[in-house]
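Just one protein chain is left out here, and the rest sit where they should.
Up next is chain A:
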Amino acid sequence: VAKGEMRKVAVPANRYTPLKENWMKIFTPVVEHLQLQIRFNLKTRNVEIKTCQETKDLSALTKAADFVKAFILGFQVEDALALIRLDDLFLESFEVTDVKPLKGDHLSRAIGRIAGKGGKTKFTIENVTRTRIVLADAKIHILGSFQNIKMARTAICNLILGNPPSKVYGNIRAVASRAAERF
């Protein structure tokens, strides 16, 4: 590595405290496993990651940046850690209004449908499709492998469009079992 490359990840205010709390867990794998340099710039409120001489892999930088980004979006550290460990995990974000133009109460109801009572529906989707979902008001972030992201996205879209959760469960279950059979 000739020049030192750097990545910056902005941190919104609401994630400031969680970042502080989980800082140990964040920087340890980045530094130890990926051999990168990481710091949190207090002035700009950015997490900066930089390559150094010890860095062996250039792709490590993107991985680390993605990892931090995932955490900032709202994922757990352990979940985000999967990004570092596995190559083929991706992060997808979209908005509820992308699927269907909803306003006011309808929008709230849609979000409520996605979440379910006590987060039940969301957890169900997560478990069946082996993904992690972050539901931040009108924004949805999904973390997982490509196929699983697709499954989860389909399920969430169905929920937004108005399908009852039971129906969505049935669908994702069927799809997941078929996917599992193939392997």
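For this structure, a couple of remarks:
Just so we're on the same page, contacts are C-beta pairs under 8 Å (C-beta built on N, C-alpha and C of every residue); 3 or more make two chains touch, one makes a residue touch a chain; residues count from 1.
What we mean here is this: contacts and distances are computed from a predicted model.
From the set "MPP10 protein", "3-methyl-2-oxobutanoate dehydrogenase (2-methylpropanoyl-transferring)", "Proteasome subunit beta" or "Potassium voltage-gated channel interacting protein 1", the protein name that UniProt assigns to the chain left out of the figure is "MPP10 protein". The hidden chain makes contact, of the residues A:46, A:62, A:76 or A:154, with A:76.
In the full complex, chain A touches the hidden chain at residues 76, 78-79, 81-82, 85-86, 89, 116, 119-121, 123-124, 126-128, 130-132, 143-144, 169, 173, 177, 180.
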